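Written out below as structure tokens is the structure these notes cover.
Every protein chain but one is kept in place in this view of the complex.
Moving on to chain A:
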Amino acid sequence: MAARNAALKVDWAKITTSLGLRGQTAASLQAFKKRNDDARRKLQQLSELPTTVDFAAYRSTLKNQAIVNEIEKRFTSFKPATYDVNRQLKAIEAFEVEAIKNAEATKTKVDLELKDLEKTLTNIETARPFDELTVDEVAAAEPSIDEKTSKLVSKGRWSVPGYKERFGDLSVL
């Protein structure tokens, strides 16, 4: 009963949004929620069905009393079958462990992404206009500049390809 009450208190939409679940975890949770809803709906439908049978009415209307007696005997001797749900419980526990593991993995991933995004945001906010940057700052931000420089210098080439086309040339020769 306590488990049922706890299950009723679960806010599924909040779980997905507050934990920021995505991908396999979210899909598994959605499937689990669907199973839960289906089971609850089925239970509701079944509990609404009548469980008593008016055998006296059948006896008065049917001529064949033997059949009614037989059915009544079977009905009173009927016991609902009990199932061992331990296996399912174990499966649910395993699923829970897996889900928690997945959620934690997702959380660490999201945290890392958030940190990266915050870093990018501060970078954008504190960025200066291009004309205020020094060559050293640009080279520090883009290491390929130094690599290209050393490559060109080692080849003995002092002109940068594409520079003249973009910025023109003041050379008279």
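The rule is simple: a contact is a pair of C-beta atoms (placed from the backbone, for glycine too) under 8 Å apart; a residue touches a chain by one contact, two chains touch by 3 or more; residues count from 1.
Just so it is clear, contacts and distances are computed from a predicted model.
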Undepicted complex member, UniProt protein name, chosen from "Ubiquitin-conjugating enzyme E2 W", "Large ribosomal subunit protein mL43", "Ras-related protein Rab-2A" or "ATP synthase protein 8": "ATP synthase protein 8"
When the complex is taken as a whole, what residues of chain A touch the one chain not shown? 130, 133, 135, 138-139, 142, 145-146, 148-150, 152-153, 156, 158-160, 162-163, 166-167
